[in-house]
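A quick write-up on the structure given underneath.
Removed: one protein chain of the complex. Kept in place: all other protein chains.
First chain written, first letter: the chains are A, B and C, and each begins at residue 1.
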Amino acid sequence: MKNFRPKLPGFLTGMKILLFNMFKTLSPFSPNPNVNYPFEKEIVAPRARGVIALDQEACTSCMLCARQCPDWCIYIEGHKELQPPTKPGGRQRSRAVLDRFDIDYALCMYCGICVEVCPFDALFWTPEYEYSEYNMGDMLHDKTRLDQWLKTVPEIEGLES
Amino acid sequence: MIDGSEILVKAGIVLAFALNGAVIFTILDVKGASWMQRRPGPLHVGLRGFIFPLAEIIKFFQKEDITPKNVDTAVFKWAPAYVLASVFGLFVVVPISPTLVGSDLDLGVFYLLAISSLSTLGVLTAGWSSANKYSLMGGIRAAGQLIAYELPLILSVVGVVIQAETMSLVGIVEKQIEWGLPFAISGQGIAFIIFMIAATAEMMRVPFDMPIGESELVSGFLTEYSGVRFLIFYIAEYMNMFIMCAIASTLFLGGYHVPLLPVEWVNFYGPVVLITKTFLLGFILVLVRWSFPRFREDQLQNLAWKILIPLSLLNILITSIMKVVF
Amino acid sequence: MKMNLSNSPEFVESLTSAFPTLENKFDTLKITVKSSEWVEKVSQLKDEFNLTYFSWLSAIDWENEVSVGDPPKEPVTSHFEIVCCLSDSLEGNLVLISTDIEKEDAKIPSLVKVFAGSNWHEREAYEMFGIEFINHPNLTKMYLPDDYEGNPMLKSFELISREVKPWPGEVDVEGMPDDGAEENS
Partner (left out) sequence: MDEILNSGNIPYVSEASVSVEIETEDMTLNIGPQHPSTHGVLRLVAKVDGEKISSVEPVLGYMHRGYEKLAEVRTYPQITTLVNRIDWVSGFANEIPFIAATEKLMEIEAPERAKHIRLILTEMARIASHFVFNGAYALEIGALTPIFLAMEDRERILDLIESVTGGRFHPNFNRIGGIKPAAGSGPTTKKNVQDLPSGFYQETRDAMEKVLEAVERMEDLVGGNEVFKMRTKGVGIISKELAEEYGVSGPILRASGVKFDLRTQTDFLPYDKFEYEIPTGENGDCYDRWYVRLVEMRESAKIILQAIDSMPSGPLQTKVPKVIKVPKGQSYVRTENPKGEMGYYIISEGGLGPYRLKIRTPSFSNISILPVLLEGQLLPDLIAIMGSLDFVLGDVDR
């Protein structure tokens, strides 16, 4: 059908496209490509790398993520503590307890090396993206704040064949 | 003896009519553009964004009006005034209905074309005086373009004047009522197209917006202006668009008359008809603005001198021959 | 799509005959030539082997004591190695040609006569390594501000930001609080 239509001069086809666009935007049936941000929120892909969540119990402060981070933006301090023996009469075992675990999101480039390298499942990605601050200092999230992000971690979704 | 109050009242009406026209055409341009580009356009101002020109006017009033240091201050400060004056002057003559007109000069068309060439002066002085290489280039480009497109503008109107045998705008519309058909259909079709192209060039709208070519000259002669002076340029641009569409519909599309409607009530439906015609032309200009790229200035000059002027001369020739024959 | 893999065998033979020093490891052809015949060898490659496409030119700073990254495996005499990559824009054969110059007053004739495109690449090498290119049209700084002294890509040029900020990985988990029995009050 396309080549049947007499070829309109170039600029008229351009105007025709614009006119159809205008009716498409005004008609309530066609999907609206824009998201009216402050009022409607965009649904982000579950795998989106928004922010890193920390599970404090799982973290044994093994410092792997701090060493692998290319931007040097993870700061960890921990100390060892004696644990009550698991079996009665067993030896008291020492366990490393986390004092400080800060991620400086002003430096972080969201590459995800720390989440991949962590052998104890302490770090997860969450598609949360609304944590901007007015001054750069607040971009340093301490471990309690990172723990709050844990609630927004999406569960593992289905995969293609 | 003309008493002062009548003039004041008329000036007030013309001012209100012009400002409203500019505001409505800003809405048409910006909202129309956003719908054409699949986006909602200004939304949060009020009434779903339709009173945003009001917000702009207030915004520009509270903005600081900077006059850069080594600028030729006197000329720099008065440049917007020339452009606004030239556009205001045009409103006097356009008839909304046979009685509702600023003053029905019998040299109407001659007055129109004389006043409209004053804006070239304003644009050139703005570009020249704001001591910035980009505005200088914008100003000189504007001068070249506006002068080049004065000629086709005038020559295309000469055809209409010959056919209507009068220069007064009300007379031209009466002639079209008498002929039954607006001039654009009866004989002046080419002149209408030439007039519209030349008017777009006068308004420096997109296919001809070399002087404010944002991607090259940042914003041409407007670069150094801010605050109220930029607002004056901004409103003058849209007022110019409104009045050019009004003149085009008066000269070519039958002014305040539609062929089928009875002539007696012309005083009542006259303004509505003229406004709708102006809106139609305005919408076409908006459509053209958002679908065309920009001419290079030597192509622009070629278009004016090598195509539009010969065509309009040809049109005058044909009209005068037809005048003699009928 | 027909796959015409680069460096077809007969091209490699014709190269090895002309350039004995050719090595073909990790399917990258690399020829090393003496620095005296640098321009002449490059133009020979351009004319005889139809390698008319100038891909890039850069330099490598071979150094033993290194203030950035880790030093080379076996000790190496400290010198500059200039590498130029040429290719042919139809079959896609790709050849690296390199030469060594000593570091003190590093001088090498410029290739601008043979390939006009090498102008910017040589300016970059001049700025980053301090290598002098003889009769180069305008050998000036390209990236760095004019008053910047020192050549950043030299191995001796250390990264200050890394000295100023301590490495977060340094900190280790402190020992048990009651290592010594006496202070667990």
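Note that a contact is a pair of C-beta atoms (placed from the backbone, for glycine too) under 8 Å apart; a residue touches a chain by one contact, two chains touch by 3 or more.
Remember, it's a predicted structure, so these values are computed and weren't measured experimentally.
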Touched by the hidden chain, restricted to displayed chains: A, B, C
So one chain is hidden, and I want to know which residue out of C:F11, C:W38 or C:F115 touches that hidden chain in the complete assembly. C:F115
Could you please point out the chain B residues that touch the chain left off the display? 33, 36-39, 133, 137, 206-207, 209-210, 213-216, 218, 289-299, 301-303, 306-307
The missing chain sits against chain A at residues 9-11, 13-14, 17-18, 21, 33, 44-49, 58, 68, 70, 109-113, 115-125, 156-161
Which chain C residues touch the hidden chain? 1-6, 25-28, 30, 52-56, 58, 60-61, 68-73, 83, 85, 89-90, 92, 94, 96, 115-117, 119-120, 128, 142-145, 152-153, 157, 159, 162
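The rule is simple: only the chains that are shown with their structure count from here on.
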Based on which chains touch which, is the overall arrangement a line, ring, star, complete graph, or other? line
Chain-centre distance (mean CA atoms) for chain A and chain B, in whole Å, is 53
Round to the nearest whole Å and give the separation of the Cα centres of chain A and chain C. 38
Quick check: how many Å separate the C-alpha centres of chain B and chain C? 62
Residues of chain B touching at least two other chains: none
If you look only at chain A, which of its residues touch chain B in the complex? 11, 14-15, 17-19, 21-22, 24-26, 33-34, 36
What residues on chain A touch chain C, complex-wise? 61, 63, 66-67, 69, 72-82, 94, 96
Going by the contact rule at the top, pick out the chain B residues touching chain A in the complex. 32, 34-40, 43, 287-288, 290-292
